[in-house]
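For this depiction, one protein chain was excluded, whereas all remaining protein chains were kept in their positions.
Chains here go by letter, A, B, C and D, matching the order in which they are written, and residues are numbered from 1 within each.
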Amino acid sequence: MITFLSRRIAAAIPILIGVSIVVFITIKIIPGDPIASLLGPTSTPEARSELTARLGLNRALPIQYFSWIGHTVRGDLGNSIAKQTAVRPLVFDAFKNTLILTLFAAILAFAAGLLLGAIAALRRGKISAAISNAISLFSISVPQYSIALLLIIYLATGTGWFPSAGMYNAIGGGGWGDLFAHIVLPGISAALVPAGIIARMFRSVVIDVMSMDFIDSMRARGLSERKILWHAFHNTMPTLLTIAGLQLGYLLGGVIFVETIFAWPGLGLLVYQSITQRDLPVIQAGVIVSALAFVLINLIVDALHATIDPRVRA
Amino acid sequence: MPNERPAPTALPVAESSSAPSSPRRRPSRRNFLAGVGGVSLASVLAACTPGAKSTSGSGGGAKANILVIAMTASDIPLLDTGLAQNQGYEGLRFVANQLFDGLTKFDLKQGEKIPPVIPGLALSWTANAAATVWTFKLRPNVKFTDGTPWNADAAIFNFNRYINKSAPEFYPALNAAAGLTISSLKSSKKIDDMTIEVTTNGPLAYLPSNLTTVYFASPTAVKAEGNEGFGAKPVGTGPFTFVSMTRGQQLVLKANPDYWGGAPKVEQVILRPIPDPTARIAALRSGQVNWAEVPPPDDVPTLTKDGFQVLTNSYDHVWPWVINGQKKPFTDVRVRQAMNYAINREALIKNVLQGTADPEFQAAARANAAYREENNLYSYDPAKAKSLLAAAGLPNGFSTTLSYPTSGSGNMVPTPMNEALQQDLAAVGIKVKLQPVEWASMLTDYFVGKIPGNADMINISLSMQQEGFWNTWFGAGSGPNVGKYNNPKVQALFTQAAATLDDTKRSDLYAQAVKYITEDAPWVFIVDDRNPRVLAANVKGFIEPKSWFADLTTLSVS
Amino acid sequence: MGFLMPDTSEVLLDAVSLTKTFGNGTRAVDSVSLLVNRGETVGLVGESGCGKSTTAKMLLRLLSPDSGSVRFDGVDLLAARGKQLRAMRKRLQVVPQNPQTSLNPRLTVRASIEFNLRAHDFPKSEWKTRVAGLLDRVGLAERHAEAFPHEMSGGQLQRAAIARALASEPDLVVCDEAVSALDKSVQAQVLNLLVELQRDLGVAYLFISHDLSVVEHISDRVVVMYLGKVVEEGTAADLWSQPKHPYTTTLLSASPGTGRERIVLKGDPPNPANPPSGCTFHTRCPAAFDRCSVEVPQLLTVGRQHNSACWLNETADTIEPAAVSA
Amino acid sequence: MTATADVGIAATAVAAPQAATSKRRLPLSAKIAGGVILIIVLLAIFAPLLTSYSPTVGSLTDRLQPIGTSGHLLGTDGQGRDILTRMLYGARPSLMTGLIPVAVSGTLGTTLGLIAGMGSKFTRGAIMRTLDVFYAFPAVLLAIAIAAALGSGISNSVIALAVILIPPVARVAESETGRLRSADFIEAANASGARKSAIAFRQVLPNIAPAVVVYCTALIGLSIVYAAGLSFLGLGISPPKAEWGLMISDLQQYIFTQPQLLLVPAIAILIASVAFNVLGDGLRSYLNVRSETA
Partner (left out) sequence: MTVDTPAPATATTTAPAGPALRVVNLSTVFRTRTAEVKAVRSVSFEVEPGETLVLLGESGSGKSVTARSIMRLHNSRAKIEGEVTLSGESVLDLDEKSMRALRGGRVAMVPQDPSAALDPLRRVGKQITEVLLLHKQASSKKDAKAQAVELLRLVGIPDPQRAFRSYPHELSGGMRQRVVIAIGISCDPAVIIADEPTTALDVTVQAQILDLFAELQKRLSTALLMVTHDVLVAADVADVVAVMYAGSIVETGPAREVLENPRHPHTKALLGALPRHDTARGELESIPGAPPIAGQDFAGCSFASRCGFAQESCVEHAPPLLQVGSRHLAACPVLNPAAAVGDPLSARPAEVA
């Protein structure tokens, strides 16, 4: 198990290096000058070039890259150009918020996805299965941002049931209940697509597992259907875990539309804004953190996978 | 094949082929639902019910005497004096102007006239004849909110922070951020405890106006926290003091009861960054905020109908198309004028902007001191446009391109506005191709004097807030003068104005320049923004000034 | 070198001391030498995991051996590259095991056969007649050319696979468990077909199977493998009548119509990654004695064209089945 | 499963008659979906014949008419343009942003996957690890960054989408190829003496094509949605051209005045996306009939 994990960790390192190179190059080829957007219309050319030099943005690209990566490895994510503050708390706070939203959406997506998938798989040929399939189909097809807007119109401003933006109330906010009220609408919007994907995949996994020979053998041993289903469910776990990892990763990197519309102060919103401001250190750190999270999630999934499935432990 | 990793993607996954439908017994669905589905359903239900309950009270989130402002900024601005500009001028308006004061300030407590410059932390000032050396008498008995007294030492400390590269407290980031405002400041020196002298690089008759946004921080606090750390615990003399900040979410300020200009009536001001206009209005309508900046124009009628206060007023802000006058056919002034005649500004304002802007027929904004009614040269006159085009040898019009920002501070609703203008121009034969450009990359090009995408024109909203902008936008050799406009007569008037201390005379000189500029039509003059904002019905006592800035001390929330 | 130098026939394939160790330490094939003469059938028999398929893959150059050499018609097969290799492969074809997967499920039988014709640059104008001829040769109707594999029975599929292998007019066809998955009645048809083809075309076979009765039936000579090693080789008739290795005897006891007492071995086949010391068979061998667990028996000549690797051969001239079925 | 597996035989025994009659037929749902797509394509092609309005020029006095207004069946937008007209014309770029990125990434991704799946350990490692990097990169952000780098415009959002769709397609192609790598018929092909490229394109490709095609069909819907998302962020097609995503972004300004207008393009995207997904599902079961028995 330990060798298994260390092998996986070793495999993750080149991925992270690759991500760092890609993010660095991508950012460098995006037109736009962070200094210009930082200093605004009243800045003078001298002030701009001075700041450029001070931030080291006039150095050769490889030097910039190695300087950045060196600092990053030591945990120093630098200073935001646009926000003039340390990047680390900025990115970590945003990441924490995204994580909260992501986990909530993941729970929703899994609850709904497993339910829909199970119905679709186990009641094949029945109306309920057809309805489940239709729901999952719609949820993967729907344009997220328009659903988000409709939720706002009808559930936030229309009824006032839910707040329309942010994480907490400005006044008297901050409790769990407050957070919960704020997270419902963005959570639903973010969960839609993963729920559909999970439902569809879970359906096919259940069908696969239910058609495996050992299920039949259990039946021949007199096990009740409930017990058999339980064992079948156990056998869907490895795949389910993989799906879980992928969907979590997807959510982490993909909630940007939702964060924009609901003004959720998460990493997607932060990185998106930083792209518009060409705030290089924040973009770099944000992408690295989300890649790290992605890799970490995969690592956890692999570890769990190995715990559940003795065959992959070797 | 459950152990096979499905194609790993967030995208719909190629599901593993389902197994052959062999003649097998299906499991009893009842049991399964009880086993697996039941859990899921229960958790969904559990997740839903308390939600409905707990949120019912949140509609009244913004109650008590607290003002909650939805800003257009995408994040909380920096809290250190001039650095607040990092989220645009909105940072100065809502953060710097509330936490700090300048030597001078605008009179924002009225909405009828263009706010004059009035004493702030300075009681009075005088200048030498050349308008290069200024003496300021400081306001006595003012304390920073940490108790540090306001005096010449504090003032010089702050000037050093801005401009004195040899002083230990010099803060390069602040120097860079304050930009044009301080670029002509040469030095400052203490005369006595309550008098200081400021020297400029050249004649700068409008220095008092510039100094409204040179803010003063508590030297004690800056020394304690360091230049970099001060932004986390800002201390100023302003009407509000810092309470707390949640990055990306909100900034809480509370009233400074000892404010020298009169304590604010409201207890707290909470600033929330909500860059999306729809989201701002949603937050306002769902009661999360009671003040929203810049609503989508089309919401104005319904907001008014629903009892919200929609406030607008002219201010020094224009929304033009800047023409590259060096490109054909724009080298011909008749072509540029024709475009100014071809557009129906009133229809645009009525239909697209719902009255949130004023038509602009000259180079000066309505709320600019240089605005003169008689300089309104243009009108909606397509026939005249056509005849001008014909005279210029273009009876069938021509094709051209316009770069415009898709978003960005002050740009109003650029897409539908430009689409409407595009239709007007098409009517006289000018076919405009629209090239949307992302705001950040547009600025990069713009500030180095380029029009993005090599287009013939650029649409960008520009401020006239400071008199120095006249030269920035229209002065020969100025970078942001992307149209390369150059009229020696205009140039001479700008130089003369900079050395004219008398406000009225100076504005007359600018008005003359405006006349020339208007005739030369280096821009298509389109509209002046009216700075719309929406307040909940219970926000009382706010006066919308003819300014970008706002005074939050007069209002209260009931 | 080759232990069995033939008198009359010409050597077609001469593999010497092939060894292959996999990444996990499994020595799948250990110093296996093999010789196939023109037009003859050599059977390779053994249980799953004994290395017979790995041997076949090395001969087909689908795997490269760690050591050893393979000469095909005098040419070093392992060194051949590019054109030369393709020319060799033209003459060395394979019929895989599973009828359901030996043909590409997405291609018609015609397309599968034409693929081989294209690979060896047969003029396109001949394809049609060649396909028809090949199908006829293996007893398939012309309509089967347009059939997809899922539309055919197992026997038909293996016939088509044989037709494909014959397309390039090979000298040697490796039949890797080519009939094992078929029903016995169908297996009989395919075996008959293979014999008929050999008779008519002079093609040689390397016939790999776990079923000694089938191998014995179709082969001129038989090579028996156990745990990566050749334990016995000889003519089919010799092996049948005078097996010189207890393992061969055991396998024979499970063949029909022998009247032999069925021998039941103890234990499981050992893990190839961790083979027993000495003679690898000693853990299960009913006749094992002390020496077997210590010293590795070499392949020794025990008769004309008959080699065996068993210490018993040193003490007795032949091993009677009775002697081992204690 | 070998021929001696009786359970399997029982399965095929039942499946066989069905397969014989239905294997060449798409499920009804997929046919309907195909029909819907065809209708959208036809509407897009014949848009100029179906409406007399201009998709780009409207009347400012006629703006924000609700759905059902006579003369403007689906209402008008903020520029007073007929929404139905814009929907018809907008179908063109919307379909293009769905189809072109998928076609491009399908081709490139399949080729990459084939090369990785058929190539040496080193080649496979190099390609797959590179793709892993793009996997760890948040896809939406990558698309935004690329689109931002290239500037707005439909061709640039097409490029951005194609880039982010290549890795998943390549993975599907690679894993399908990997599954075949040790298949008997591939070994036979390898042993037959054919060139690697011939094996890849004539033997492997026909086998992985169904999975890739099915997968890509599902991606079309996603690509439309993503492209619309890019337009929504101002990175897609340039106004005043009509495109569904851009229309959502445009009409969302009016959700407090005419919320139902927003539904029109949203539902259109939903329908197109569902249609492609259903078609993909149909193709899946259609193509699987053969692969199952094989």
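We take it that a residue touches a chain if its C-beta (ideal position, glycine included) is under 8 Å from a C-beta of that chain, and two chains touch if they have at least 3 such contacts.
Since the model is a prediction, treat every value here as computed from it, not as a measurement.
Here one chain is not drawn; of A:50, A:76 or A:216, the residue touching it is A:216.
Residue A:308 is the one among A:99, A:292 or A:308 that touches the chain not shown. Note on the undisplayed chain: of the listed residues A:97, A:164, A:189 or A:235, the one touching it is A:235. In the full complex, the hidden chain is touched by chain C at residues 47-48, 153, 155, 183-189, 191-192, 195-196, 199, 210-214, 216-218, 240, 250-251, 254-258, 262-265, 267-269, 284. Although one chain is hidden here, its contacts on chain A can still be listed: residues 212-214, 216-224, 227, 231, 234-235, 237-238, 308-311.
Here is the rule we use: only the chains that are shown with their structure count from here on.
By number of C-beta pairs in contact, the leading pair of chains is A-B. Among the remaining chains, C is positioned farthest from chain B, on the basis of C-alpha centroids. Chain B and chain D have Cα centroids lying 41 Å from one another. Averaging C-alpha coordinates per chain places the centre of chain A 33 Å away from that of chain B.
With each centre defined as the average position of its C-alpha atoms, the distance from chain A to chain C rounds to 54 Å.
Within chain B, residues 4-5, 8-10, 12-13, 15, 18, 20, 22, 278, 281, 285, 438, 441 each touch two or more of the remaining chains. For chain C, the set of residues that touch two or more other chains is empty. Those chain pairs judged to touch are A-B, A-D, B-D, C-D.
Of all the residues in chain C, the ones that touch chain D in their complex are 57, 60-62, 85-90, 92-107, 111-112, 115-116, 118-120, 148-150, 154, 161, 164-165, 168, 174, 181-183, 186.
In the complex of the two chains, the chain A residues touching chain D come out as 14-16, 18-19, 22-23, 26-27, 29-32, 137-138, 140-147, 149-150, 152-153, 157, 213, 216, 249-250, 252-254, 256-257, 260, 268, 271-272, 275-276, 283, 287, 290-291, 294-295.
The touching residues of chain B, when paired with chain D in their complex, are 4-5, 7-15, 17-18, 20-23, 277-278, 281, 285, 296, 298-299, 301-303, 347-348, 350-352, 406-407, 413, 415-416, 418-420, 422-423, 426, 434-438, 441, 453.
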